[in-house]
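What follows is one structure encoded as structure tokens, with my remarks underneath.
All protein chains but one are shown at their positions in the complex.
Chain IDs A and B follow the sequence of writing; residue 1 opens each chain.
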Amino acid sequence: MFGRIMGTALACLAALAPAAGAEEAWDRVLAEAEGQTVYWHAWGGDSKINAFIAWVGEEAQARHGVRLEQVKLADTTDAVARVLAEKQAGRTTGGAVDLIWINGENFAAMKAQGLLSGPFAESLPNWRYVDVAGKPATVTDFTEPTEGLESPWAMAQLVFEHDSARLPSPPRTLAGLLDWIEANPGRFTFPQPPDYLGTTFLKQVLHGVIEDPAQLQRPVDPATYEAATAPLWDWLDRAEPHLWREGRAYPANEPAMGQLFADGEIAISFAFNPGRASAAIAAGELAETVRTFTLEGGTIGNASFVAIPFNAAHAAGARVIANLLLDPAVQARAQDPAVLGFQTVLDLDRLPDEDRARFEALDLGVATLAPEDLGPALLEPHASWMERIAEDWVRRYGTAP
Amino acid sequence: MRGLRLDRLRVMRGGTLLVDLDLDVAPGEVLTIMGPSGSGKSTALAAIMGTLGPGVRQSGRIWLDGRDVTGLPTRERRIGLLFQEDVLFPHLSVAGNLGFGLPAGVRGAERRARIETALEQADLAGFADRDPATLSGGQRARVALLRTLLAEPAALLLDEPFSRLDATLRAQIRTFVLERARQKGLPVILVSHDPEDAAAAGGRVVAPAEGRGSTPEGT
């Protein structure tokens, strides 16, 4: 509640703010950025995302004369480690990383170690459109306040996927899912924690079975942790023998699980992207009968951000890119399932009519739930929960007996 | 003074005397160093060629036509060498092999003419472009000798050059080689374990360490 009021207040401030001074400051940023080449370190495992980033680069070049190079990472930590290494080596300017696609633990780590520059997000001209009130995850990253050190560019929410031709009515509750797993051995799995998506699934289960979900918004209390998480381990103990490969192997990450789903090895999959299934159908990678669903009571949602390292060589250019990512036309393109299918971070009500029309004209795709059917987006628990349960999972299930 | 002189040439490994030679070989003379395997023949050869490996000590001097060649690298000694096997360069044609032996100063048409003449004299006319691997054993042996002679050596060292050849061929080639050497007035050292070679060569026969065998240094 407090967050909502604060968010509204912030949004009002943001709407009022663009005074002459801010405009001038932004013009200076634009002037400085022109001709710069921005190295955006972003996970490169998805060719659709890569193509979208390339398109953003073309826009940046055309609109602002800024060149964008995506540095495709196998893992976002590579970039975090890079900035850390630069700091250790005493390089405080001219760093290799200008912009990072980041959230969650990586953000918390960089923020805690002073590896980020800013705050900058709230002074971006397009910040006024961001739906801070309706989508609190845009300013609270895994309970960590962003404090303007990172700027959101996409919303994600956990949605489950099933092939309606093979499984017409999937379970909509955790208890139902557990029964279904037991009745259909070998047809469900999750990426092996500490993989991000796999751990998110554990958090989803924890959220559903914990007695008081509110405590998830606070750091783990070692005194009550055991008792609080006991229902999670009970749930998993019952599920494990009936998982894919009897729980003796797990897919490595989201794409690997997506491939298992596409191959028909598993019957229920999930993704941190409500539009993924439609996009995959559009690309001819999934059967047209695939549909998505969420659990009663909501699923975990969060935002993807961009942040600028403290020593970025092209910080002005990086800000221009961050702002461009919030541009309504760019956001609408990202939401197009034929392109990315990412949810927008903007508040459509606040957009000029023509921009709103772009969103309304989108065909969200056969498998994408309408916003009203998506259900509530649950806030991410405090990062310490993720760490602890991932660690415990590895201890309990991560090594063969 | 013409000819090859080994002036108290000694090679020791540890306390073992491997080579002990003190003699002259006159131009046109053939000297045979004979002994069974392991008697130091090949060490003597390496000492004369200047290719001794580490682990041995050499003393004494080698004189060739009045020059002291002891400290010179192999290529400056002007001692021609024929191995037991012909050791033709497999990647070069017959003419390429012969050309490798010719001094660099000989150029162009003269170079080709010298090679052609040499081949004709050895009954190998028309073989210039042949792949050495397609030659018979006798032909290969002759090419190897021609190559050595084209380099204009001042002495010749033969390392059991006939031992791989069959009996008829052997006699032929031996005569061919030794005649050429005599014609050119080269001092020749033949290293062999075969008394027949030594007899056919007709010269003096010595042992690598002149029969002294192993003696501690200084006695």
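Throughout what follows, a residue touches a chain if its C-beta (ideal position, glycine included) is under 8 Å from a C-beta of that chain, and two chains touch if they have at least 3 such contacts.
Definition applied: contacts and distances are computed from a predicted model.
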Looking only at the UniProt record of the hidden chain, which name from "Succinate dehydrogenase/fumarate reductase iron-sulfur subunit", "NADH-quinone oxidoreductase subunit M", "Efflux RND transporter periplasmic adaptor subunit" or "Putative thiamine transport system permease protein" is the right one? "Putative thiamine transport system permease protein"
Give the residue, chosen from B:13, B:61 or B:78, that touches the chain omitted from the document. B:78
One chain is left out of this view; which of A:234, A:285 or A:363 touches it in the full complex? A:285
For review purposes, identify every residue of chain A that touches the missing chain, sorted by number. 39, 41, 43-47, 50-51, 69, 71-82, 84-86, 88-91, 96-97, 104-106, 109, 113, 166, 185-187, 192, 194, 244-246, 248-250, 252-253, 255-256, 258-260, 262-265, 267, 283-287, 387, 394-395, 397-400
Over the whole complex, note the residues of chain B touching the chain we left out. 49, 51, 53-54, 73-81, 83, 85, 87-91, 93, 100-101, 103, 131-134, 147-148, 151, 153, 157
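The criterion applied here is as follows: only the chains that are shown with their structure count from here on.
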Could you give the separation in Å between the centres of chain A and chain B, each centre being the mean of its C-alpha atoms? 82
